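Omission of a single protein chain aside, the complex is shown with its protein chains in their original locations.
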Amino acid sequence: MSEQFEPVIIGFTCNWCSYRAADAAGTARVKYAPNVRLIRLMCSGRLDPTFVIKALAGGADGVMISGCHPGDCHYIDQNYKALRRVLLLRRTLKGMGVEPERIKLVWASAAEGMQLAHEIDSFIEEVRKLGPLGWPKWNETDHGSQTIDDEQAPVAHGQEAEVTA
Amino acid sequence: MTQTKVIVQPKAGLRKQEDLTLLHEVSIATAGVSHLEMCIQCGTCGGSCPSAADMDHTPRMIFAMLRAGMRGEVLHSNTPWICVSCYHCVVRCPQIVHIPDVMYTLKGMAIKAKLYRDSNPPHFSQTFVGMVETFGRSYELGLATRHYLRHYPLRLPGMALMGLGLLTKDRMSIIPKQIKNMSQLTAILNKAKTLELTS
Amino acid sequence: MSENEKTPNERIGVYVCHCGSNIAGTVDVVGVRDWAQEHLGKDGVVISRDYKFMCSSLGQEMIEKDIKELGLSRVVVAACSPHLHEKTFRTAAERAGLNPYLTELVSIREQVSWVHTDKEVATQKSKSLVAGTVKRIIHNEALEKLKVPINPNTLVVGGGIAGIQASLEIANGGFHVYLVEREPSIGGHMAQFDKTFPTLDCSACILTPRMVEAGTHPNITLLTWSEVMSVSGYIGNFSVAIKKKARFVNEELCTGCGICVEKCPKKTIDHEYEAGLGYRKVIYTPFAQAVPKFPVLDAPNCTYFQNGKCKACEKFCPTNAIDFTQQDQILNVEVGNIILATGYDMFDARRVTNYGYGRLANVFSSMEFERLCNASGPTGGEITLRDGKTKPESVGIIHCVGSRDKNYNNYCSTICCMQSLKFAHLVKERTGATVYEFYIDMRTAAKSYDEFYQRILEEGTLFVRGKVAEVSDAAREPHEKGKLIIQVEDTFIGKQRRIPVDMVILSSGMEPRADAKQTGQLFGISCSSDGWYIERHPKLDPVTTMTEGILIAGCASGPKDIPSSVSQGAAAAARVMDKILQKEVELEPVRATVNEEKCSGCRICNNLCPFSAIAFIEDLAVTRINPALCQGCGTCVAACPAGAISGTGFSNEQIFAQIDGLLMSI
Partner (left out) sequence: MNKYIYYPGCSMEGSAKAYGDSLNFIKGTLEMELDEIDDWNCCGATEYVSLNLIPAYSLIARNLALASKQANGHNTVMAPCSACYLNLEKADYYMAERPALGEKVNQALAAGGLHYEPGSLQIRHLLDVFINDIGLDTIKSKVTRPLAGMRVAPYLGCMVPRPDFAHRWSDFEQPTELDDLLKALGAEVIEFPLKTECCGGHMTQIGPETAYELIRRLVSSAEEHQADIMVTVCPMCQMNLDAYQAETNHFFGTNYQMPVVFFTQLMGLAFGGNPKEVGFGMELVSANKALTRIGMELPPGETPRKKAEGLPMPERRLKKKVVEKINQEGQE
């Protein structure tokens, strides 16, 4: 790993638009930063807030949620529900002392591999600016490259995550 | 205006072999995003240009020559100097190439490389800029007389008539105006001259 | 984290694919293999192998062999995207007696080797992706595919040549088709053309028989002057509401004799069929060969509807078929598959103001010119200037109008070159005028297309390579007076030319339908950034979409010429019949189920389901989900505060475990 902080991003994609956008990016050989690891759901509406908490608790520095563009949802309008949840979640995290900017919602149609790659890159840069998410070491899945900053990591986070996860 | 083909003797600043960095060099030295790389050679620019008839190469050919790295021929061409910046080409270009801005860049490069063929246009620009750098405003009377003295001495009488007309009709001031905070402007311009657009 | 810490008693096989150098070029495949073997043993990985082409029969056999001999209970294949080969490997596993849903694909090609460059980092990412899936798959359950019966009826939307072709193929196959067309007649754009390239046979001559066949086919219900209002359901079982717009003509009584049209006293400009170049009566059949033959009354323009007088049509109708009281009616039909052949719009040349269309009288759009040439058109096939009399002596044809231009449409409309060459021929043939063609690149890439180009060259058409800068009526020289001047750089001689002509034809490109996006949303499919519908796969699956049971054909998915539109119509029909003949369709068993012990009956989930698969059972005070209606999006699963709903294939356990895996320190 290089000197600069390399954030770890967990990305949730829907099966129909955004995961296929990732495929499209691949097929078109669009290059983007390797910090992101994608998890496929059927729909962004499946996103359970605890997934995000769990990811952050587990050592991710940011979480990207992506779905079809509003109106294009394969399940009519479930991506709106994802949108609502994300907004709510950002507020909750703020309350927990975690920067809400660590969560990003991205709309990407199956054709928008280029755009998705671009979004991923810019999000990684944003998170890199925020620096590592300072959770206390709380299980072996903690990410290697992390530096622990006790002040900004109230123990409550760990517990909260424990409970929800 | 002569339509004769230009034959360029290799001189200082000229390269005989292809110079594949030329296009990029011009592109980044241009204000804004030039899109120069995107040219599809459709000729919309050359077709739109109101002064194309007087150019030895149409803008399209210039872009092809840039690709071919023909530095000498491009910088020696009169094309950028004939451009009247009417922006017809820009709004019609299917690839949105910022053509007039590229032309400005080429003029600048030609002056630096001393490759312009007709000294008249660069001198006009220099005289104009000279005025601006001394007064902060352009000074039409001084500009006109100086420039015409230098390049159209024989026309001057005829022009003088017009100049006189403008003067008597109070459309040309005899004394140049100067801005108050000249020192500030000078400071800015001096600093600016040390900077270049490289990325 | 209990569920992740339990040491699994599963036996997992990991298979890492080189994909030639596609993966191996950027990822240390062997490294990944060994790492999985060493570090994922505690998760149950008993064997880890690599192979050059895992999807080859040899690769598949290797996996099958291991399943049998090593008794694998889970298989993880690190290769390409699941959308490409998930089915391949799941079927292989099934052959070896393993439930297909116990095999998962890890995309280390589309998501790693093709998008990253640094080998070390790429390898590391591949490892964590594999780890994620290994930990996830422990929680996978054996699932059985759901089977639902297929309704053998098909809905075809759009009565252009593609839609007609699709309908006929299916109808001839013995299945019923509802063909919906929003115009008064089927035929689409092709019905407006005069000749068709490259063979120059008359469009009507080859199209009319097909139209008649579609109109009279016992297996086709023709619904013209109709539009789809709503669609619900899923593959095999769509229910569709169709609005049959009031025709004000009783189709039972009307014989199509045309007296009403003849007697109607009012003319109006025909913006649809005659492309604004001709007139039609207020009660009209768009053209002679229209199918069906019943006329339509254009109410907004009708004198009777405007001021209560006239009724000439009614007076003269011999069968009393005119019915001013007719209302729009809604038809509900049940179908198993839907083919969208919604076609294209012509690019509006007025947008290119420097070409003067709409300002300069003798600048014509391509569709206007088609009508000008057409024997049934406003001039009876005479090519004239806007005054309707004068024959042009010189004509300029401009290619790429609105196409290949970032100011309008970025794409090539593919047909315009051939269309323009056809125009050149027609002008020469009928007027003997001097013809200029202004093009950027000549694109004649299909069977006997370039030969046609050769023929036009031979006919003496003057080709100028250069995108026309402007068409103007401002003469500079005496010989330009009263002409249209085409100003262009002749890029072969590198000089600007001003060419005076009498007539200019703008070869406009194709655009997605103005309402393509709304229509797409109606049927649950999406558009590309250009606005065309997206195919499931641009090469290998061009007529299906991401939505099962919704197919596309013709120009709905992008500019096409007649041959390709016809083949796509037939292709879509074949796909539909294959589904129908299977009698039932297998649905992914990804479904949500309610654990009624846990369900508190809070009803939070009740309003979340867009497919109304969730029903609340009053007397038990619990919620139930109808697996046939559930599409498996999982929204309710995520919403249930009691965690009573679980989504097969994407359970919380699976996701949590995958997250742990992905975040494992490598």
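Labels for the chains are A, B and C, by order of writing; each one numbers its residues from 1.
The rule is short, and it goes like this: contacts are C-beta pairs under 8 Å (C-beta built on N, C-alpha and C of every residue); 3 or more make two chains touch, one makes a residue touch a chain.
Keep in mind that what you see is a predicted model, and the values were worked out from it rather than measured.
Chemist: Tell me the shown chains the invisible chain touches, ordered by label.
Modeler: Counted over the whole complex, the chain not pictured touches B, C.
Chemist: For the full complex, which residue in C:141, C:348 or C:596 touches the chain that was left out?
Modeler: C:348
Chemist: Have a look at C:20, C:149 or C:388 and name the one touching the chain we're not showing.
Modeler: Candidates C:20, C:149 or C:388; residue touching the omitted chain: C:388.
Chemist: Who touches the missing chain here, B:24, B:114 or B:171?
Modeler: Only one listed residue reaches the unshown chain, and that is B:171.
Chemist: Could I get the residues of chain C that touch the absent chain, sorted low to high?
Modeler: So the residues of chain C touching the unseen chain are 269, 276-279, 348, 350-351, 353-354, 357-359, 361, 365, 368, 378-379, 384-389, 470, 472-474, 476.
Chemist: Touching the missing chain, which residues of chain B?
Modeler: So the residues of chain B touching the unseen chain are 1, 29, 31-33, 50-51, 53-54, 80-82, 84-88, 90-92, 101, 103-105, 107-108, 111, 120-122, 124-126, 128-129, 132, 136-138, 140, 144, 147, 152, 155, 158, 162, 165-166, 169-173, 177, 179-181, 184-185, 187-193, 195-199.
We adopt the following convention: only the chains that are shown with their structure count from here on.
Chemist: Suppose each chain is reduced to the average of its Cα coordinates; what separation in Å results between chain A and chain C?
Modeler: 32
Chemist: Hey, how far is the Cα centre of chain A from the one of chain B, in Å?
Modeler: For chain A versus chain B, the centre distance works out to 51 Å.
Chemist: Quick check on chain B: which residues sit in contact with 2+ other chains?
Modeler: Within chain B, no residue contacts more than one other chain.
Chemist: Would you tell me which residues of chain C are touching chain B in their complex?
Modeler: 354, 400, 404-407, 440, 465-470, 487-491, 494-496
Chemist: Considering the complex alone, what residue numbers of chain B touch chain C?
Modeler: 40-49, 52-53, 57-58, 60-61, 88, 91-92, 94-96
Chemist: Chain A touches which residues of chain C in the complex?
Modeler: Its residues touching chain A are 1, 81-83, 107, 109-112, 114-118, 121-122, 125, 128-129, 132, 517, 520-521, 524, 526-529, 534, 546-547, 590, 608, 610-611, 631-635, 637-639, 647, 649-650, 652, 655-656, 658-660, 662-666.
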